[in-house]
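Okay, handing you the structure first.
Missing here is one protein chain; the remaining ones are kept as they sit in the complex.
Now for chain A:
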Amino acid sequence: MGFGDLKSAAGLRVLNDFLADKSYIEGYVPSQADIAVFEAIAGPPPADLFHALRWYNHIKSYEKQKASLPGVKKALGKYGPADVEDTTGAATDSKDDDDIDLFGSDDEEESEEAKKLREERLAQYESKKSKKPAVVAKSSILLDVKPWDDETDMAKLEECVRSIQADGLVWGSSKLVPVGYGIKKLQIQCVVEDDKVGTDMLEERITAFEDYVQSMDVAAFNKI
């Protein structure tokens, strides 16, 4: 969780994306979660990040009541989209900050060491980010693998299917579902990264086991 470094453009973009379909950081009322994130931002987000700007202006209007908003302030890494890496380190946010002025700049207080640590983490985050997208699109797929007849060795069939390995493919649980005439189909779950594995590739590799597999279908496909 977390937004990355909220003082950087990249972090603000993650925040903007997150807020596109939400009015608040958590839930449907303003809370300490919003205050925590608000205080981590240097100032109003640029106009092109209009969701973040909308949220910023709205939270700013609660400035006077910020102490009485519900909830408990947590570390920034606990908020935000579930699959963004939490790169907030001790350097940026472990302040008990009801006393700190909402608009006060905290640069004076940051020591040299903390600053260096932050730069390092920022560089790390940026490099990681450039290697893979901040949000990895994943899907959970339920496959139906059908044998030729009721004499097919289903255990062997399952073994063959599970032997298929690929980057971005993780096999999950499976069960045998009777379809009639004594024939059972194998229903097996897998989680794939959309960029790396597609159902075509899975179908190709599964049906390659011609001795056991008659056909394969996608029973269910859900984005995670």
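Criterion: a contact is a pair of C-beta atoms (placed from the backbone, for glycine too) under 8 Å apart; a residue touches a chain by one contact, two chains touch by 3 or more; residues count from 1.
FYI, contacts and distances are computed from a predicted model.
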Candidate names "Eukaryotic translation elongation factor 1 epsilon-1", "GPI-anchor transamidase", "GDP dissociation inhibitor-domain-containing protein" or "Ribosome biogenesis regulatory protein"; UniProt protein name, chain not shown: "Eukaryotic translation elongation factor 1 epsilon-1"
For chain A, residues in touch with the removed chain: 17, 20-23, 27-28, 50-51, 53-55, 57-58, 61, 223-224
